[in-house]
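For reference, the structure discussed in these notes is given below.
A single protein chain has been removed from this complex, and every other one stays in its place.
Let's turn to subunit A:
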Amino acid sequence: MKISTLNFLKINLLIIAICCFGSAHAQEEDPEKGEENNEQELNMDAVFSRPTLSFDKVPVTVGGYLEANTMHRTEEGITDGLSFQARRLTIFMAASISERIKFLTEIEFEDGGKEVAIEFAALDVAFHPLFNFRGGIVMNPIGAFNENHDGPKWEFVERPDVAVNMLAATLSNAGFGMYGKTYSGNWIFGYEAYLTNGFSSRIISNEQDKTYLPAHKDGDNLFEDNLSGKAMFSGKLAVKNRKIGEIGVSYMGGTYNKFQDDGEDVEDQAKVDVFAIDWNTTIKATGTYIVGEAAWIWAETPDTYTQQYGNKQRGVFMDIVQPVYKSKIFEWEDATFNVAARFDYVDWNVGRFKETNTRIGDQLLAVTPGISFRPTPKTVFRINYRYEWNKDILNNPTERAATWYMGFSSYF
């Protein structure tokens, strides 16, 4: 039986993680310390900003999270009824190899283990706070959600459409780069810059019948092959004021198609450019937390291809979370009830038909109110009701769908 390199790596990481759990002595985190850290953290720190278990005499920490839910979806009056989903089990493990060298990996099991993906596996070397090397399988720093996607951090079962169905979150690629942070008073400045493998032509030829960056993830040998032979650049600048909030601007782009084969030009070189802005803030007076991101994509396609696959896309999401009750409940100190609402909008094909000069459709609009209960910050129980309006490419009558979700997500 042949085992691919990728699967071999996954299996070994899993075995190590299980062994570590066997001898673990969990150390409770100090919540106050956590809050202090939050004020100094940017979205880019999310991969290391997680509750973990550490072990005596072992420089390894292990953690993870589990998400499960029920859902009931009705589309134009037709429903498939109630279903139970264990969406993902994610295990992450960090190791301090030496004072300035550390390793972190994140492995995700989706759909009951049918999909196993290494989302992150990188070696970090700290030379200076403003210059850290990172290499391996890195998360492309586009938007905020891609790097800060842990289920327990969010009040909604579904991930934001713009992040998942437009920007391909969670997107990671093999590559290298650097990142850094600096502080000045209330201000924090951070940056990330990586060169990685790029997208593939699947983004303009897929079963979604639209320009669809997530289709890239269906390809084989993602962490071994770079079809275009050109590096993709992704980078982000983020600024945070501890009293106001954080804003980030990010870019990702490069050639996505295999335009040469055996040294011969076989297609015109085609590029994809992605630009995103993300923000988050907490209104101190009310405790209202606001987070969101907006993104734009420009994808070159041949003029002789079909407008089914658009050249421009745009989307946005915004979450508003309002704590409404915080108290000791059972034995949970500071258990919190929240009400929340999310707005999603994605336009997968911005433009007008050449034939009629009428506007191209292919859009989604969704509103998701919800309530959540957090017995601790690490665990969230949530009920969401998502109502969405979908327009097909021709702008035919809107298809509506409503979905109830009830579930939980928790670090462990």
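By definition in this document, a residue touches a chain if its C-beta (ideal position, glycine included) is under 8 Å from a C-beta of that chain, and two chains touch if they have at least 3 such contacts; residues count from 1.
Simple rule for what comes next: contacts and distances are computed from a predicted model.
Look at the chain that isn't drawn here: its UniProt entry, checked against "Thiol oxidoreductase", "BMP family ABC transporter substrate-binding protein", "Insulinase family protein" or "Raffinose/stachyose/melibiose transport system permease protein", names it "Thiol oxidoreductase". Residue-wise, the contact with the chain that is not shown comes from A:Thr306, picked out of A:Gln40, A:Asn221, A:Asn241 or A:Thr306.
Within the whole complex, the absent chain has one touching residue among A:Ile101, A:Leu130, A:Val266 or A:Ile283, and that is A:Val266. Among A:Asn257, A:Thr379 or A:Ser410, the one in contact with the hidden chain is A:Asn257.
Considering the complete assembly, subunit A touches the hidden chain via residues 72, 74-79, 201-202, 204-209, 257, 266-268, 270, 301-302, 304-308, 329, 353, 355-356, 358, 361, 371, 383, 385, 387, 392-397, 400-402, 404, 406.
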